[in-house]
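Yeah, one chain of the complex is gone here, protein chain that is, but the others are all in their spots.
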């Protein structure tokens, strides 16, 4: 349940305020040069505290390789990477325990796991788990150095001017959501299948695994629903399959067509808003006003692009291995 | 690759103009009363030719049970259902073979499968394959008679007045897209997991497997990206988890929270528009004007709601079995 | 549950006395020339009634391709093959219904499936289901024409002289078991993994899926337990990895070493012996004497070699695809 992928496969574990979080990557080809330093740039991008609107919680996020690397190269066996949790302030969470935070998983986790869940900092639900995913994504990117995978925030709080959007949040003392767009260039033709293994299916699966994502669209996406067929269809221009327009976002019939892969995600506003809220108190059975403690992002979308790139790279590496576009030994 | 599900698992096969299409359902509990008639109402809804804007191709779509049923009940073993293809007019397609149809999989299929694909009527890519999925969905619905799963078209060609939207297509002699919304009531709390087995992940996976779907959003979806946290968060009102609003669409942390499950899909306009188009001719290497032959839907969204319900039921039945909310023997 | 394989994947369905049995093969590369005739030689070997000691039930076993073949070649999409059940005599089974047959699954099936199982002729438990597996195996063999996969009965009723062993059964008017040995030549080095994806693990998994198999051993197998290490170890003789002896049966550390792959299976005597037996009558709750009706093999091992070859071919094709030794498009 906490694994994803078919040949290139990841498994995540850990809790926000436990000892560590981590990831195991199975099925990575042997012979890839890999050092912890290779992962740092993407890990750095994911970190909070570096830009306005992100959490002041600071973790070093140094990847600790536990297996699968020998003499500076991947061995072809599982790569396990740990990240220690050092900067935890669990006491913030204990105080709020009687009020399941709206927008958070507190209430459902309690019901589903019978009160056994580690609730501190969101436990296993925490976006801190994405640290491992970013590390795995950096490995997948390294496997596919011919591809460019670039995600960016294109809207905050409904504003395309990001500064402005963020200012709205700061002014309102409230959290906000955003839109992320990702583009991939250099993809070979022929990845994906019709139906259940369509690129859209597999990508959306893992994109919706990113906390706070509530919408995914490919190419023209929701706008396509308002278009005419003659307008939406991408005419093919040459024998390489280049299309005049790219409303399909590079995927037709579930399969990559060699044009730019484009998709967008809707990220909801951070559930932990600084605003006062009113919700159920478990102990009393009544609703009451309260404020969220802890250190949180005003806009989680800001830290998400590198996560989006990571999961995209993971999915593409898996398809590339299945289609024998990446060798098992490098 | 053509299978989906973990405990309640479907596998599809067949081609649009081959002898038949079909589906195998594995993992269905034993002891469910089941006759072909149980499947007819949903199959009827999926059929073309019954409403304005859908294809005149008429198939009887009578489900032929080949296995897994004994004495009118499911046995617990694989249920294979065939649907014969009778009303095929493959000659329509042979003529167009030199021009890969824009918006269709002709070009990518040819590249990916080396020219071995059955191109007639879209072959395995055809939405005709969804007939089996609708049949499987009807079985899943029967397993969960406490749930109501209802999908409907809420927009055609950007119009909420559906007649008006369809008229736009007819007037323009062009195909159009639409929006489908699905609501599920009666879900227990606790289906789904954080991360890769979130309800959003698994549902979107199979929703994007439906041909022509290019966007999926849950709850407030893309609109959430423009909201403040205090606005988006659904306050919990009582000990049963009922929320004041439902921007989350019934899913928090990937897990059902007992409120109505709501999601929407964007369906692109039918690729086979009646309009003249200009695209590559494989034989000449040049682009040229041409018109699509064959019998097609002006708006595929019109036939899609029952397919959306079907895949939703399949996913939920699987989660219910995993969570032991449905017994293995009824 | 009724599927097996990772890339080259089979799914079986059907019941002994239902309308048909069948198989779907997913993940077969596109472009393989394939006609029903290609499958006949192996299907013929599997058939009963051709040799002394096998069931007189005669089925034509003509494979009916339902999907995945176009213009005489595989398309890369699921291949579904049906075999009609024509020569059924279900009345034989109705009479025995009150006595669950010892050695058969009657009793456990009834408990597990709550009486919903199709009990006629063993239903889904019947070895008739192996017809589809043999067909799939013939396809896998055709994919790997460089390999020779040969299984044979090496012992019947404890006798290496097979005529003699069979005569023991005929004289005793009782069914008997046997040993099958399979040898594969031409395997590349490097298929398989240590631990869960060892060749032994994956092969034994599917070998034990063959009805009546109760033991599997590789290379020296059980005899290895009596050997000294210096005796059992296969010294490597040259840079190609050829070993002086082959006690490992061609697999070291779970991985093929380029030497002959050798393994053996123990097949129990046919449960449906002609001998009178004494066992529980469900209706009375008491044990009683009875005789098995129906048409059965005196020694099921006689028909099993081609099934053993088939499952071996399926496993090897899957490993070959994973290791990119077989292309996705031929």
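Per-chain residue numbering starts at 1, and chain names A, B and C are given in the order in which the chains are listed.
Here is the rule we use: a residue touches a chain if its C-beta (ideal position, glycine included) is under 8 Å from a C-beta of that chain, and two chains touch if they have at least 3 such contacts.
Predicted model only: the values in this text are computed from it and were never measured.
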Sort through C:18, C:53, C:78 or C:100 and give me the one touching the missing partner chain. C:100
Check each of C:116, C:131 or C:204 against the chain that is not shown and name the one that touches it. C:204
Across C:252, C:302, C:316 or C:329, the one contacting the chain not displayed is C:252
Residue by residue, what part of chain B touches the chain that was omitted? 6-7, 322-324, 327-328
Footprint of the hidden chain on chain C, which residues? 1-4, 12, 100, 102-105, 107-109, 111-112, 124-125, 129, 155, 157-158, 169, 172, 174-179, 189-190, 193-198, 200-202, 204-209, 211, 213-239, 241, 243, 247-249, 252-257, 266-273, 275, 277-280, 282, 285, 287, 301
Had the left-out chain been drawn, it would touch chain A at residues 1-3, 9, 11-15, 18-22, 24, 26-27, 30-31, 66-68, 70-71, 73-80, 82, 112-114, 116-118, 123-124, 329-330
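What we mean here is this: only the chains that are shown with their structure count from here on.
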Taking each chain's centre as the mean of its CA atoms, how far is chain A from chain B in angstrom? 26
At what distance in angstrom does the C-alpha mean of chain C lie from that of chain B? 37
Taking each chain's mean CA coordinate, chain A and chain C are separated, in whole Å, by 44
What residues in chain B touch two or more of the other chains? 1-3, 12, 112, 124
